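For subunit A:
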Amino acid sequence: MTRSSAIRALLACCLTGLASCGDGERDFGGPRENRLQPVELVLMENGRPDPAVLADEQTVLRGNGEEPETLDPHLAQGVPSSHILRDLFEGLTTESPEGKVIPGVALRWNISRDARTYTFYLRRDLVWSNGEPLVADDFVYSLQRALDPGTASSAATTLLPIQNAREVLAGEMAIEELGIALLDEFTMQITLTGPTPYFLGLLASPVAYPVNRKNVEEFGDQFSKPGKLVSNGAYTLSEWNPRVGIELVKNPNYREADSALVERVIYLPIEDQSTEVNRFRSGDLDWTFEVPNNQFKWLQQHYARELVISPWMGSYFFGFNLTQEPFIDNPSLRMALILSVDRQILTEKVTQFGEKPSFALVPPGIDGYVPFSPEYADWTQEERNHEARRLFEQAGYSEDRPLRIEIRYNTSDNHKKIALAIASMWKQVLGINSTLVNEEFRVFLQNREQKVVTQVFRAGWISDYNDPYSFLELFRTGHGLNDYGYGNSTFDALLDEAGKERVRARRERLMFEAERVLMSDHVVIPIYTYVTKRLVNPHLRGWQNNVMDHHPTRFMFKLKSRAPGSPEPQAEFAPDTPPATEAQPRATGDPEEPTPEQAAEPVLADEEESQ
Partner candidate 1 sequence: MTKPVMRVQDLAVTFTSFTGGLLQRKQRQLRAVDGISFELHAGETLGIVGESGSGKSTLARAILGLIKPGRGRVIWRGEELTGLDEEELRQKRKELQIVFQDPVASLNPRMTAGDLIAEPLWTFYPNMERRQVDERTRGMMKLVGLLPNQINRYPHEFSGGQCQRIGIARSLVLNPRLLICDEPVSALDVSIQAQIINLLKDLQKKLGLALIFIAHDLSVVRHISDRVMVMYMGQAMEVSDKTNLYRKPRHPYSNALMKSVPVPDPKLASAARRNSWLTGDMPSPYQRPKGCIFNNRCPYRVSRCKVDVPALRKMENEDWAACHRAEELDLSI
Partner candidate 2 sequence: MIQEGILRHAATRLLGLIPTLLLLITIAFFMIRVAPGGPFDSEKVLPPEIRANLDAKYHLDEPLLQQYFRYLGQIMSGDFGPSFQYKDWTVNELIARGFPVSATVGGLAMLLAFVLGTLIGITAALKQNTATDYSVMGVAMLGISIPNFVIAPLLILGTAVYAGWLPAGGWDWSWQRMVLPVITLALPVIAYIARLTRGSMIEVLHSNYIRTARAKGLPERMVIRRHAFKPAILPVISYMGPATAALITGSVVIERIYSIPGLGSYFVQGALNRDYTLVMGVVIFYGIVIIVLNFIVDLIYAWLNPRIRYDEAS
């Protein structure tokens, strides 16, 4: 790149807020691995990559958002720490690259007829990273520790389906009364309060991971520090420098140590999304935690190969406060407001992030569940607006009796943009004058919970586990997060039934019915389904898109770079899905789906990268 064009590019970035940096230029100079092309993936008969195509150095640098709050699996809650803990530990169950629950430390299990008792048969030859044998008692100890009131774990909510868990947490029962029993050295039994279909998935989450009793008892609060932490996963903790990085190295004692190809993984806490993109672009990262919205379009144009977009199990919506004027007992008004929001414009013009417009609460793609779709989902926006006006008048509003409402959200550019857009849609369609109120997050949460000053407020839910139930239960009468003041006994009853139902199809039907009831009561304004989006080094393979956004490092591997100047191959595997289309989880190492190289750009000579 010439100097003047560099200056031009800088100016352009400056002027347009990084949104339109450079016109089609991909050439950012310097020896950068991610500017090179990876070699073609060759698989061996066992489905593993041929060692000949692997890079010599199997180190992965993963951007990981904020500094993890802890590496004690029983206290960890945040996404950053759970990414790391998935590499360090393995629960009774674990997840496949595509996010399915698969056997972990437990080789197999039995579920009783009433779906309340799970018997786990553990693998017999497993050891901790320090060489000690891993036995069923370790899990009994660990689950008891997680639910011990003294541990004061907020993550313990995940384990509440276990019998007597609530009472133990409240200190009303002794810890031995938990529904956890040791049958023999390698067999254990967990009894639940009621049927919980997603329980096996819960066991793959950090709060259900085993910790080494001696390790915890020896070091107390400090056991999760490097040099001390004993783990049972594919990696062990070798360094932790707060807000600098966490380094994990391969655990030779892991049961499948041979299949884990990445030797070293470094998690870098990078709070600022733009910084993360810059570090990726300068070759400092293989994997970003996310990408900033305002650079999305530019990245779509210039980093199409690296940008990966995938649906996620989160919903973005606004809620009504049903306990106060003007929404109390006013379904027509609520419906009018729901109808007159143009989701297409919100996702395509306002957020511009590949989100999927939604008309219901539960996002699609969760464990096979097909969400409820209201009639108006198929209407044109014109028809919706027409109906909205009719309902608005029916609710008693008109030009002479206009409506004023407050839209409340926690301070964030994205929420603000969406709230502004919604306000102008309501103004245009219904003539409503809205006031935007933004509040600091904690203040916002408190106001929502008190249900006094709120009218329309920003909401949203990102599920912890692969089950629609986690979205629906928020609207139960009296639920701690029911900031809407919603109460419908039919809905509650349907959820109760769904909780007990053991047959998957019937349970899904019950949840679908519950969602239908909820949506017909017009409690929320669905806006869109979240997607995950990140930049990934094309050399990094082995992972797959999934709604959980869980990507354990042990499945990953790094390809060699093609020698500089060598001819382009005819075809290459695209690890990402094209951003505009509906993304489906796809195996990145799938040899049967070659896609043609989209733009054949010349590879620039690079001095350093000739390994």
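Criterion applied: all candidates are chains of the complex that A comes from, given by their letters.
We adopt the following convention: a contact is a pair of C-beta atoms (placed from the backbone, for glycine too) under 8 Å apart; a residue touches a chain by one contact, two chains touch by 3 or more; residues count from 1.
For clarity, every value in this text was computed on a predicted model and none was experimentally measured.
Interface record for this complex: partner of subunit A among candidates 1 or 2 is 2, by the touch criterion. If you check the complex, the residues on subunit A that touch candidate 2 are 1, 6, 9-10, 13-14, 18, 21, 28-32, 67, 69-72, 75, 77, 149-154, 156-157, 160, 166, 169-171, 221-222, 224-225, 241-245, 268-272, 274-275, 278-279, 281-284, 440-443, 445-446, 449, 460, 480-481.
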